[in-house]
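Apart from one protein chain that is not included, each protein chain of the complex appears where it belongs.
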Amino acid sequence: MRLRSVKVYLAVLLGLVLATAPAFGQAASTPKVDSGDNSWMLVSSALVLMMSGPGLALFYGGLVRKKNVLGTFMQTFAMMAVITVLWAVVMYSLAFGHGNAFIGGFNHVFLKGVSLTPNPTYAATIPEQTFMVYQLMFAIITPALITGAFAERMKFSAMLVFSVLWALFIYSPMAHMVWGEGGLLNAALGGKFPCLDFAGGTVVHVTSGVSALVTAIYLGKRIGFPKEPMPPHSVVLSFIGACLLWVGWFGFNAGSALASGTLATSAFVATHFGAAAAALGWLAAEWFRNGKPSALGGISGAVAGLVAITPAAGFVTPMSALAIGAIAGVFCFYMVVKVKNIFGYDDSLDAFGVHGAGGTLGAILTGIFANSSINPLLGAGKATGFFEGNHTQVLNQAIGVGLAWGISIVGTLILLFIVDKLIGLRVSPEDEAIGLDLSQHGEEGYHAEASAH
Amino acid sequence: MRLRSVKVYLAVLLGLVLATAPAFGQAASTPKVDSGDNSWMLVSSALVLMMSGPGLALFYGGLVRKKNVLGTFMQTFAMMAVITVLWAVVMYSLAFGHGNAFIGGFNHVFLKGVSLTPNPTYAATIPEQTFMVYQLMFAIITPALITGAFAERMKFSAMLVFSVLWALFIYSPMAHMVWGEGGLLNAALGGKFPCLDFAGGTVVHVTSGVSALVTAIYLGKRIGFPKEPMPPHSVVLSFIGACLLWVGWFGFNAGSALASGTLATSAFVATHFGAAAAALGWLAAEWFRNGKPSALGGISGAVAGLVAITPAAGFVTPMSALAIGAIAGVFCFYMVVKVKNIFGYDDSLDAFGVHGAGGTLGAILTGIFANSSINPLLGAGKATGFFEGNHTQVLNQAIGVGLAWGISIVGTLILLFIVDKLIGLRVSPEDEAIGLDLSQHGEEGYHAEASAH
Amino acid sequence: MRLRSVKVYLAVLLGLVLATAPAFGQAASTPKVDSGDNSWMLVSSALVLMMSGPGLALFYGGLVRKKNVLGTFMQTFAMMAVITVLWAVVMYSLAFGHGNAFIGGFNHVFLKGVSLTPNPTYAATIPEQTFMVYQLMFAIITPALITGAFAERMKFSAMLVFSVLWALFIYSPMAHMVWGEGGLLNAALGGKFPCLDFAGGTVVHVTSGVSALVTAIYLGKRIGFPKEPMPPHSVVLSFIGACLLWVGWFGFNAGSALASGTLATSAFVATHFGAAAAALGWLAAEWFRNGKPSALGGISGAVAGLVAITPAAGFVTPMSALAIGAIAGVFCFYMVVKVKNIFGYDDSLDAFGVHGAGGTLGAILTGIFANSSINPLLGAGKATGFFEGNHTQVLNQAIGVGLAWGISIVGTLILLFIVDKLIGLRVSPEDEAIGLDLSQHGEEGYHAEASAH
Amino acid sequence: MLKIEAVIQPGKLDAVKDALVEIGVQGMTILEARGHGRQKGHTEFYRGREYSVDLLPKIKIETVVADDIAEKAINAIIAAAQTGKIGDGKIFVSRVDEVIRIRNEERGEIAI
Amino acid sequence: MLKIEAVIQPGKLDAVKDALVEIGVQGMTILEARGHGRQKGHTEFYRGREYSVDLLPKIKIETVVADDIAEKAINAIIAAAQTGKIGDGKIFVSRVDEVIRIRNEERGEIAI
Partner (left out) sequence: MLKIEAVIQPGKLDAVKDALVEIGVQGMTILEARGHGRQKGHTEFYRGREYSVDLLPKIKIETVVADDIAEKAINAIIAAAQTGKIGDGKIFVSRVDEVIRIRNEERGEIAI
């Protein structure tokens, strides 16, 4: 959808240009790289990688106990390495190649035909390889998000195998359905159920968050949970990580305009506003409930807001972004603080509470707040969201989210079962006790012994 | 002023373009977004946010005692959330709306009329929303800078209320006077006392630094100061923060060109040169005085240089930038090391010694070193700074700085008084003893207990 | 070479443009700043600075013992300050001024004549000052890389003097030979032995890595090495640093296109792919050999891959980048794990094992994998690398590398000898025992005493 | 008065503390320690170097109690800290001559 | 010879150290500790979870002194560390049989 939105947008822009610069006429037929757009998209790609490492790695790594800090880092870092190769080999083709409504094909395996000229289907002013590497960064962070749910107890080998399978069988089709040419939910390129998902609320956050819930339940609780206290070993690290996530998210959301025009600006503003309002929302709820607003609460709220604004970023006004953020901050607070405790599952770092819940909420709110003045994706001036008068869009959003939930639950269960049978998912109780750093990686995060001065 | 400078600049550029590409003629009348400029300004906005979080938060957070690390983080982080909402509601309008010589109006409340097309008064080639969000990042970091002065002893609630009032009643008018249309000190848009302030030496650093001094004195010393040793709990964190400040400052200064043309390059180079020379200056002074150059000295010097070069960045040659940096490094060293000790106030993290003193120095030096060959803001070829022959500019600079000092002192005193009466500024002695992390936020930065491997 | 490649590239692009937009005809003769290119190059400059601080500083700082963390930071940070001034005074002129095949001249001392208009010899679409400051960032990180070899035992003063001399007498001529107009090895601007080095494999990594080896041997081992265990005091810091290096390296490599066109995209993709494959390679080798893949291994592999892909980035296909990365990951693992132990030198942080070895390997592999379809530097359609049929290129690469080895060994030895005689290289055994932080800088990285809550 | 020093597995701190409090031993001081004993350590690899780490994280609890309560305290600690595996730790008991409460300068058993 | 172990508030370390040095007790060893006693802890919240933390940061000072100086040392510690509030800490005194200075193998009181 963001693809179509961009195209529509560019068409409008081009119209303006053509009116004043007829010499550019032919440019429309031969797609040409725009140095400004490409500059922005390269930066955005770098920013989204920075969200994974060090951003998410630190955010999660600070929340675990000291003995698991490197193991937690590695679960994200390994994605940066493994998914990259997988993407080049086959995943890009499965997500964005020619296929059917559900999945792409094999025409781009080994990046065959993915050239340095623009592919106007997806982005008319940047090299297709820019588009490819930008999308790759999304494919990296999505499985990394899941790892928050099974923190401190999964085998590194099992995590690798599971993530590879998950990327192939859950991420690829979801990305294709929502963003791929002819995808079932693609609002821009002829999908049956046009679902608005600007930067991956459904593709990234709902899938990873729901899969996270499933893995948390399947693997069971950490030994000692919830009796033993397991406070974050360093909210300091998490704070650094969260701030880098916020900064990187500009690449994630504003980069999803696939150009550096006004749509990027709009998404940038919405992103920042959503994060800020959600941080306030969570802090306020916490202050009200616990008597004190915490730093961990502030950053959790910001992340929740960033998640919720992700699908909406290119569709809503700044003021709507504030509203979405505030709602998401309070909502995710109660998901994490209340709902989790009621059900008692050990979603260790709240991957579901933040990404699953926030992503679902954001997708629905997108259907409510989306506005054609920001993004005439459904046609200039045509009502887009609920408040604008398009009451069916919420339904389409629900269909998209529902599909994502369904695929994530069923798919994740099957994959977990397979990996569990093959090599076992959980580390031994002894290994869990000494921690992932030593048991899985043979090293420690900090060496006090080294302080021998 | 940076606005006018940009406009002049763009006019020159446009002239060049027009000479060769007549087809572009009409573009001048309908402002059009330039993808390259917008790309740079979005990046700059992200960089300036990164200066606050994690940059400044880490820089300050490392300098306090362990028990206050999260509380210190939160004082900056809260600005990222609160000022954003405030900005959207009314502050942008007060700073950049239509008003008089002292303050803007209410025409842009709730961002009414702040669209995605350029506002040529301020920036002709980027969407006004880009300009708006970029300026917001400045409004966030400015009150955050003050928090260094009252570190380790102010109530979180009082800090919030004070910062909101300060942003409204001190930052907004100062920003309007220097950068707003028709502002009293605006050198580009018809101010009475044209004062050169490229990226906020006066608006950001003088106001925050002087207000910091006032709060430090008003609140009084930390319990135990200066007898009890209070070394930084982690120069490591401060180092990371300072480096990120340096990197982010490119967005702050070079971004203030509001385009990615040659003026941005010039400001970028001056920024880097100023920081480097100031780091050397501080290190040399320290080596000379204490016998050893320290890492904390190096990073403090770099920050001092960045502060001092801020007003000058778009007006001076690279070699002048080196000079300004070197002077600032040595000057701020003596402010922090000698002057503070003579007067004995507890400006805990030297917000005044670095930002107040460095900003004031930089503003004056700008009047001395500014050169029309870099920025023909006062007219092409017309003497701009003292060395070029414009001896009155130093006076104008002094007027701008003096006004900023006056407003900051009086305004801050009033606001402190009000907040103190309303809810009290300082935490109780017990809370100060156990630290802000536990007393204000109910959490700890690091959990040794968690190291149970 | 990257210069020529860019120019050729731009020529092609321009051709396309000219065909459709004749009004642009004259632009070719008067070089004009492209806002998109300049935006990208300013960002790239910032990214490369971020590689030094905080990137490299953290990567190295985490690997040493706690008592040396700030001393290690300072060795990189000092370069950010000192080399900047040196560059402005004379180094830029020596590297890129008019000179002979071996070194530039003095025509640009104090940046005389380095203006804000493009210098088409080097980069036709960005201000020469952008080019100047971008190249400066390379000159900063190169001597900083060496410091990994003599970590934990060199005097700060000696390090400063040595680095200044090294920058002047080794870096400047190497940069000139490979990238300067008329340089001996410059493939783009008339070199005798055209050597492909897109972003500094030879100029940056081979020179620093080989010099590192020499200093490690000349200074001798750390006291206690190898008997005493000296594990990294914080793999956490190193992890953050390595991730920032990865992100920053996009500026290093893709920025070396000196524009934001398709060549930048190509280099960006190659960079990312090289890093990912090398991380996998190292992890696999480690898993195979030690039974466990480590976080330190993963990040070391990524850095090794980034080093190896540096000379190749703008010349190879994505698939070749994967191959180069994988080879480099395994190769550097064995260099660090086996070869170092066989010879027994104390290259404390493996500056040689990663940068020297990886850089040399990368330079050779560039000659093998370079492809004219990516970069028609040697003429459109003319065979470029070995696999394409140009069998002599490997020889040219070897000549370039050989020259870099020779100059680095001989030059470094001479400089070390001089500095040793002048002021002594090593700290006293007592100072080594208490650590660089206290002995050289009079401060400590972490203050447990401060935790008095 | 007797000083009981118990070196235990880090994960058992909470349980031991609660067990002591339950039998009325309120006062105790906890130290982070590393232990060497029969429990075998592990091997770590950093780049090319291999470290066999034989100092394992432990918690040391010190509590001074009246003579008559000592045996009860020891049993409480054992009950809470025992897993039956090597590395469970040890308890050392020694005599203390005097105890003073700093707050009010009380001395002897009343100050415990 | 007697070993004096004092558990004090972290903020009092400097004062106690200076007080001891003043009366001629140069040698001492300091450990970071956490204490459980009458002083009540606090509650921390992390996401949904609530932790009541009842181990508070303390400093433990150990100094071995000659018998005749012990009382003076104890009083010095009390004077410097006392605030009169709960949590001020405790002093434990016990007998030490032998002291050896590693540097020159001196033994007994002369080695203190």
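Per-chain residue numbering starts at 1, and chain names A, B, C, D and E are given in the order in which the chains are listed.
The criterion applied here is as follows: a residue touches a chain if its C-beta (ideal position, glycine included) is under 8 Å from a C-beta of that chain, and two chains touch if they have at least 3 such contacts.
Owing to the predicted nature of the structure, the values given are computational and were not obtained by experimental measurement.
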Contacting the left-out chain in the complete assembly, out of D:Ile8, D:Met28 or D:Ile100: D:Ile8
Hidden-chain contact residue, picked from the options A:Ala380, A:Val410 or A:Ala448: A:Ala448
Residues in chain C touching the chain absent from view: 224, 228-229, 433-434, 438, 442-444, 449
Chain D residues touching the omitted chain (full complex): 2, 6-8, 31-38, 54-55, 58, 60, 74, 77-78, 81-95
Absent-chain interface as seen on chain E, which is shown: 3, 17, 21, 26-32, 64, 94-105, 111
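Please note the rule applied: only the chains that are shown with their structure count from here on.
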Length of the shortest touching-chain route, chain D through to chain E: 1
Most remote chain, CA-based centroid, reference being chain B: D
Rounded Å distance, chain B centre to chain C centre (Cα mean): 33
Per-residue overlap in chain E, given as positions that touch at least 2 other chains: 11, 32, 44-46, 55
Sites on chain B at which at least two other chains make contact: 23, 34-37, 39-40, 43, 229, 240, 433-434, 437-438, 442-444, 449, 451-453
